[in-house]
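With one protein chain held back, the other chains of the complex are shown just where they sit.
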Amino acid sequence: MQVLYFAWVRERIGRPREEVQTDAATVAELVEELRGREERYAVALADISALRVALDQELAEFTDSLDGVREVALFPPMTGG
Amino acid sequence: MQVLYFAWVRERIGRPREEVQTDAATVAELVEELRGREERYAVALADISALRVALDQELAEFTDSLDGVREVALFPPMTGG
Amino acid sequence: MRIRVQSDVFDPGVELNAFSAAVDRAGAVVSFSGLVRDVDGGLQAMEIEHYPGMTEKALGQIRDEAMRRWDLADALIIHRHGALTPGEVIMMVATASRHRKDAFEAADFLMDYLKSRAPFWKKERSGAGADWVAARDEDEDALRRW
Partner (left out) sequence: MRIRVQSDVFDPGVELNAFSAAVDRAGAVVSFSGLVRDVDGGLQAMEIEHYPGMTEKALGQIRDEAMRRWDLADALIIHRHGALTPGEVIMMVATASRHRKDAFEAADFLMDYLKSRAPFWKKERSGAGADWVAARDEDEDALRRW
């Protein structure tokens, strides 16, 4: 699946998107897996309460299933308007 | 004092303003006095609940005193905006 | 001038931009504009009567009250009188604040008060004749929100 990062999550991880092969069942599991990759992932994704997630461009919960999902986006709370 | 009429009160009475000499102590007494003048006044001022009053250009009550007042305006509820 | 009572037509977009440009530190600007609309079919013209002298005073008091109650950088009221035709603007208010909540609430408040406490009376002319617009109970009720 494609994993996208925005705002300071993108800056800390150092890339806007990447293809990820995973068996993670939920978003929380995927985040846990990414944290294990490298220090910059661990730092960017340290505090899940500071993050929001969208699955296939719809806001979702970290407990949601990744079944059938093609695009996951991780980002801080939105500040539009 | 000057008595001013607006909107349908003006149209029914047939004039926008007039000088009135009165001993009325309150607005309600003045309205009663005006009603006694002619049929058109009686018609225009028949229903006090359909009227509003301003004393010297400030919204007021019919029970308010006319003491020191120079300008009385009688009109229907306002419909600005 | 932050209170304008005039018979001339004005351009709400131009007024909005001028208003926004003049407030340095307020990032939230709310505007309301009221337009003559032929909602039920047949409206040919609108005539707005007002009470010169009291109108400006009443609008000034309403604006002062809004400036006191909310954290506003500025507030504008423009209201026309005289003869208007469908499609024309009747009036507008604009508010500017650092906080969008203040800008929204104050504009809403200005409109509620201006509807029932500023001495304007609308008359509508259609093929069937001319009639004074009746005040609506809900406009009076709206004042209790504040």
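When the chains are written out, they are named A, B and C in that same order, and each has its own residue count from 1.
Note that in this section contacts are C-beta pairs under 8 Å (C-beta built on N, C-alpha and C of every residue); 3 or more make two chains touch, one makes a residue touch a chain.
Here the structure is a predicted model, which means the values were calculated and not measured.
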Which visible chains touch the chain that is not shown?
A, C
Hidden partner sits against chain A at residues 4, 6-8, 10, 54, 57-59, 73, 75-81
Go through chain C and note every residue touching the omitted chain.
11-17, 20-21, 24-39, 87, 89-90, 98, 100-101, 103-104, 107-108, 111, 142
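Throughout what follows, only the chains that are shown with their structure count from here on.
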Measuring between mean CA coordinates, which chain is farthest from chain C?
A
When the centre of a chain is set as the mean of its C-alpha atoms, what distance in Å lies between chain A and chain C?
48
Need the CA-centroid distance for the pair chain A / chain B, whole Å please.
71
Quick check on chain C: which residues sit in contact with 2+ other chains?
none
